[in-house]
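And then chain A:
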Amino acid sequence: MTPEKYRELGLTGEQVRDMYRLMVLARELDKRTWLLNRAGKIPFLVSCQGHEGAQVGAAAALEVGTDLLCPYYRDIAMVLAFGMTPTELMLSNFARAADPNSGGRQMPGHFGSRRLGILTGSSAVGTQITHAVGAALAARMRGETTVVMTCFGEGSGNQGEFHEAANFAGVHKLPVIFFCQNNRYAISVPLEKQVGGGSIAARGQGYGMPGVRVDGNDVLAVYETVRDAVLRARQGEGPTLVEAMTYRLVPHSSDDDDSTYRSREEVEAAKRDDPLLRFGRYLRNVGVMTEADQEALLQKTLAIVDAAVSEAEAAPSPAPESTLEHVYAATREEH
Partner candidate 1 sequence: MEIEINMPQLGESVTEGLVNRWLVKPGEKVVRDQPLCEVVTEKVNAEIPASHAGVVQDLAAGEGDIIPVGQRLCTLFTDESGEETGVEPDHSPGHKPEDSEPSVQQDRSQKLRYSPVVLRLADEHGLDLKAISGTGTGGRVTRKDVLAAAEMANEPASESSPAPPGALPLPDENQEQRVEHRTVDPIRRMIAERMVRSATTIPHAWTVMEADVTDLVAFRQKVKNRFFNQEGVRLTYFPFFVQAVIKGLQEYDQLNASWHQEHIHQHRDVHVSLAVATDKGLLVPVIHQANRLSLTGLVHAMDSIIKKARAGKLTPDDVSGGTFTVNNTGAFGSVVSMPIINPPQSGIVTMEAIVKRPVVIDDMIGIRSMVNLCFSFDHRIVDGAVAGQFLQSVCRHLQVMARESSF
Partner candidate 2 sequence: MAVKNYIEAITDALALEMRRDERVFVMGEDVGVRGGVFRATAGLLDEFGPQRVLDTPLAEAGIVGTAIGAALNGMLPVAEIQFVDFILPAVNQIISEAAKIRYRTAGDFHCPIVIRAPYGGGVHGALYHSQCLEALFTHVPGLKVVTPASPYDAKGLLLSAIRDPDPVLFFEHKRCYRLLKGDVPADDYTVPIGKVAVRREGSDITVFSYGLMLHFCQEAAEDLASEGISVHLVDLRTLLPLDRESILAAASRTGKALIVHEDNKTHGIGAEVAALISEEVFFDLDAPIMRLCGPDVPAMPYSSPMEKYYMLDQKKIADKMRELAAF
């Protein structure tokens, strides 16, 4: 990263500080969730640690409020960038009634909010990729400039739905960003056993779209790549496949033990390339933030996380009998 990089990209100091803020917030929320899980307060989590750079960089290239997101379960920083609040994420972790994602029905990490333009997803990986194509189709039919971003791991890049969606978008030149966050492991299965040819990006060519591989731990590089893809999409030039290379710094989920499939040395080496450390260092180097600024941000963030946990923990659970609700429309008024 050259010192002037962020300015060359047209970003302001305030914008890059805010990107850093989101990364810190995502990281601290994630770390707290692990503590809550190990303390027996929440039964399950999936982690985003290590992905914050890719997610925040990509989200910064989108227009929140106009563009849509079909996320996957690791997109904590991404949905924070789209406007979800720490309290809302904690309500989801505690499965409270006020959880805007699902009212406590889905596991944590299953994001969805009509208000924020985040389309709901399931645990069946890859299904959301076709939804992004459909949402883009709908936007284009109405003549809107909306771009739809969909995220998935490299494992999901093998699902039929990835291929069907990419092909559909390629045929119809739809405004979709296929954003693969390649962290080299689909739970325990490493990239070389997961992806023929080793590259998800290379698959773009087969579906009539550019496939770009980018360093996912370099926030500004991701921003630049996705910004170009968004520009193409808005100009009607069709979809782009972006493969952001990153690393999951912790186990896949609270139920996983990554020491069974990867060495501690490998994980420690990856931590030295932690996008949060890299971006923090960069911001200090270019003089956008001082160490004291960053320490103050951290303290402020921890207070936000504390408040979110307290509020969510105190919030009521859904009424048991509400289990029977929302199977079908109660009335016909929605149409």
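Selection rule: all candidates are chains of the complex that A comes from, given by their letters.
The rule is short, and it goes like this: a contact is a pair of C-beta atoms (placed from the backbone, for glycine too) under 8 Å apart; a residue touches a chain by one contact, two chains touch by 3 or more; residues count from 1.
Just so it is clear, the structure is predicted and the values come from calculations on it, not from any experiment.
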Single touching candidate for chain A, where 1 or 2 all sit in one complex: 2
Can you check the complex and tell me which residues of chain A touch candidate 2? 68, 70, 100-106, 110, 112-114, 119-120, 122-124, 127, 129-139, 141-142, 148, 160-161, 163-165, 167-168, 171, 325-329, 332, 334-335
